[in-house]
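Here the complex is missing one protein chain, while the rest keep their positions.
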Amino acid sequence: MTRTTAPLALLFAAAGAYAEPAQSALRPAGIQAERIHDLWQLTLAICALVFAAVLAALLAALWRAPRGDAATPADVSPLSRPEPRLRRNVLLAVGASVALLFVLIVADFQTDRLLNRMPLADAVNIEVTAHQWWWEARYDDPEPGRIFTTANELHIPVGRPVVLKLKSSDVIHTFWLPSLHGKKDMIPGRTALLRLRADQPGTYRGQCAEFCGFEHALMAFLVTAEPNDRYEAWADTQRREASNELSAQESRGRQVFMERSCVMCHTIQGIGANATFGPDLTHLAGRATLASGVLPNNREQLAAWITKPQQQKPGTNMPSTALSQEELDALLAYLGTLK
Amino acid sequence: MNTTTTRLTADMQQSAARLEQTWRDPPGILGWFSAINHKTIAVRFMLTTMGFFLAGGVLALIMRLQLARPENHLVGPDFYNQLFTMHGTTMMFLFAVPVMQAVGSYLVPLMLGARSLAFPRMNAFAYWIFLFGGLMLYVGFLLDIGPDAGWFAYVPLAGPDYSPGKRVDFWAQMITFTELSALLEAIILITTIFKMRAPGMTLNRMPLYVWTMLVTSFMVLFAMPSVMLASTALITDRLVGTHFYNPAEGGDALLWQHLFWFFGHPEVYLIFIPPLGFMSSIIATFSRRPIYGYAAMVLAVIATAFLAFGLWVHHMYATNVPELGKSFFTASSAMIAIPTAIQIFCWIATLWTGKLSFRTPLLFALGFFFILTLGGLTGVMLASVGLDLQVHDTFFVVAHLHYVLIGGAVFPLFGAFYYWFPKFTGRLMSETLGRWNFWLFFIGFNVAFFPMHLLGLAGMPRRVWTYPASMGWGDMNLTATVGAAIIAVSVLLFIINALKSRRHGAPAGPNPWGAGTLEWGTDSPPPAGNFVAPPVCGGRYPLWEPDGVPARVTGLDDDRRAILTTTLMDARPDLRPTMPSPSIWPFLSAIAVTVLFIGSIFTPWAVVWGAVPVAIGTTLWFWPNRKSTERQVAREVRP
Partner (left out) sequence: MKPSMHESGALDVSALPTFGFGHRSLMWWGTFGLMIIEGTVFAITVAAYFYLRSHSATWPMNAAPPDMFWGTLNTAVLLASMLPNHLAKQAAEKLDLKKVRLWMVVCLAFSLLFLAIRVLEFTSLNTRWDSQAYGSVVWMLMALHTTHLVTDAYDSAVLTVLMYTGPLEGKRYVDVSENAMYWYFVVLSWLPIYAVVYWAPRY
């Protein structure tokens, strides 16, 4: 594959995955979500059984009891005599309920233990910081030169544990990737840990699950799980700076980026743009979506996002930038080189 | 001797006329604002809370219309965020807790055989404070400065940095209003229940509904202070620069959550426990027998109240509080199902051995069994940390909370309205409309909320103004919206039924259902002083048991508001105090307090300056009248 078709193919695949993203707790693709799913099935079974039993008892009572009305004399004899049969039945029902609850509590505790004991050898460490309304991800490495930052779309290796350090730069957000694990709150002033592992390749969608302001509804992220060698290849790509081999139009586009407001918020590695108020764009062209999982990453959408962001994601912090058609075309061309 | 007005001796008729004169509300506009008769205030209170219920329902309908289709633009995120904040806030603070206190403030004295509530002027004040707090919130909303940080307003989003302006301040101060009102009502109910029971009504003979109101009121005293502190600290963080919730200066965002949920979890039991009393009243009457297991029922309610204070961290499983702590809360959150289960089994036992009459009140009570049980079971699911971590903050929780609140509180509440409407108004509601009301509500509710369980499991978070079409959530959302529309129709039917029956319903008489408790032993509606001759209580179901009302109380003055107080445990006659007369000061003091509270949203000095009219108002409220004091002294009997 050439330099131009590979990213297209990726885009296609990612777009295809985006069209039907996996965001269901009922289809676990990793060990943590699977353990929770197992507990779910046990709990659902027991609760359904109890519900059916209670309803059956009620319906039986309603069906078989004789009818009366306001004129029927009330039977006050229970006030002065015990009702042993009722007592026995109520006690049995209570006893059964307690026993079943106990089973559930034990299963709950067991699941909690398992969730907290996922093996962590050879883990990938990612520090995710939530912002209003996007996700910053820093892949840690013992060797500082191998640390890199990206935004909104993560790749992880299948079969290796991933330790996520979760932080927030402003309000409380929640990292929720239901295919792989339950959620964890990202609380300013605190660091939380989430440990998960993907056991099947695929692209999974996650979403912020703590109300965080205007665009809480449109704060999603994608996690692609792939075989370890492809993951390492992706990581190496992410570590590279932006290319300097640019056509005339692409250079013009880079100039637009540096001279207009883009450079005030965004980082592109290697060209001297180092602001961190918005997502790192160094490998923007390799992403399937824009604006934290909201828009497909194609030329029209990117143009719309740059020029009229409030229409795509009302309340977003990204300002609208007025560009002439020439400037816009050049900028888009440049951004297209950021793979 | 039946003392309803149709069968009075001449003497008693004169006494009844004097009693009416003594206890009724003063006439005219001034009289309307000075009224303190507990039934008058209770009716206003009930109507106001139902008004808020309707408002909250309309907000929900708009939300459902927006969510019916993916990527819909009926409303934008700013308005939607206000909608769900206002909906939750209205339902939780302005409807669900106050309506239970309102109904209680009507029924409790009647069930106890008393002429009045304790502290009737304070009761009126509590109503006005509640009304003004609710109005303040809605005025803010209609001026587009309504709160938009969710009904539990997590910081830092709700703090000064991320919610500038006054929106969240209105919300936080509304809490001050409603919490003050609820606390005062709780004191009133506890005092009434402990000290103003009919002679012979030992604690062991108290109606189960009165037990629920007693337990709930104690819970209010212990739970409300937590939210009071939380909201005050939020206001001071926002207004005068304190740092309770600011991590940069040693504060903690989770402090808010702990303080809020320490209140918030008991709060849902404040909403749930009184309806357990409705259930017992209705099921007994329509099964023609006492509820099985009185002692178990009372202990179950008390156990629920205690356990309710030990659950709050289950709202915080997704935070990084220590894991071992979370396990404790799993156990306690699961355990609270047991007392509720005990109650459900006792009711089923009662129905099993009763003679059933399927009138509308019973239908609504039966709806509880289906809906609340399902909601309680999803609650057991949520008690598990693992499961909660998947479904927390999703539509699964929205489904759960509506199943327990609507099934556990609203259905019994509607049953209670059908049941006691004849007592309040003297006319029965239409059975036909009642049946349509019930079935539409039941079906509409399940159509609206059951799919939300599936939506949550399928990944849909809550508090989202829209969602992508590609997620596949559109059909279930549309179904939920259809369900919401059906609920709206059913509520409309209820309103029509109530309005029609008020004028044209069949006359009810004192006891249309043949029920056994004391409120049915007086006219419908009751006279101003509740009972022409207050009953002595001889059993748990005085109107059913032979010798249930072995005597009547005599010797209470009928030309002044004299009542009988009895001893705490055994309800032996104790004192004959006089209740205060109507007064404009509770209303005026409430206005002064409102000015202080609203002013303090804008400047802390309002607390100082505003205190002056409050002091004046409350002092004049208290200050005794010379003439009536002299009359009191003339008939004083010292202890």
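Here are some notes:
First chain written, first letter: the chains are A and B, and each begins at residue 1.
Everything below uses one rule, namely that contacts are C-beta pairs under 8 Å (C-beta built on N, C-alpha and C of every residue); 3 or more make two chains touch, one makes a residue touch a chain.
Here the structure is a predicted model, which means the values were calculated and not measured.
Note that of B:104, B:134 or B:251, the residue touching the chain absent from this view is B:251.
Note that of B:53, B:106, B:209 or B:262, the residue touching the chain absent from this view is B:262. When the whole complex is considered, the residue among B:203, B:454 or B:551 that touches the unshown chain is B:551. Although one chain is not shown, part of subunit B still touches it, namely residues 1-2, 118-119, 122, 183, 186-187, 190-191, 194-196, 199, 221-222, 224-226, 228-229, 232-233, 236-237, 240-244, 246, 249-252, 255, 258-259, 262, 516, 521, 535-536, 543-546, 548-556, 564-565, 568, 573-578, 615, 619, 622-626, 629-630, 632-633, 635-639.
Criterion: only the chains that are shown with their structure count from here on.
Within the complex formed with subunit A, the residues of subunit B that make contact are 76-78, 81, 149-150, 154, 156-157, 161-162, 247-248, 252-254, 287-290, 292-293, 296, 318-320, 323, 326-327, 330-331, 334-335, 337-338, 341-342, 344-346, 348-349, 351-357, 366, 369-370, 373-374, 377-378, 380-381, 383-394, 457-459, 461-468, 470-472, 511-514, 516, 539-541, 544-545.
On the subunit A side of its complex with subunit B, the touching residues are 18-21, 23-26, 33, 35-36, 39-40, 43-44, 47, 50-51, 54-55, 57-58, 60-62, 64-76, 78-79, 83, 86-87, 89-90, 93-94, 97-98, 101, 104-105, 107-109, 111-112, 115-116, 132, 170-172, 174, 176, 178, 181-185, 187-193, 205, 207-218, 294, 314-315.
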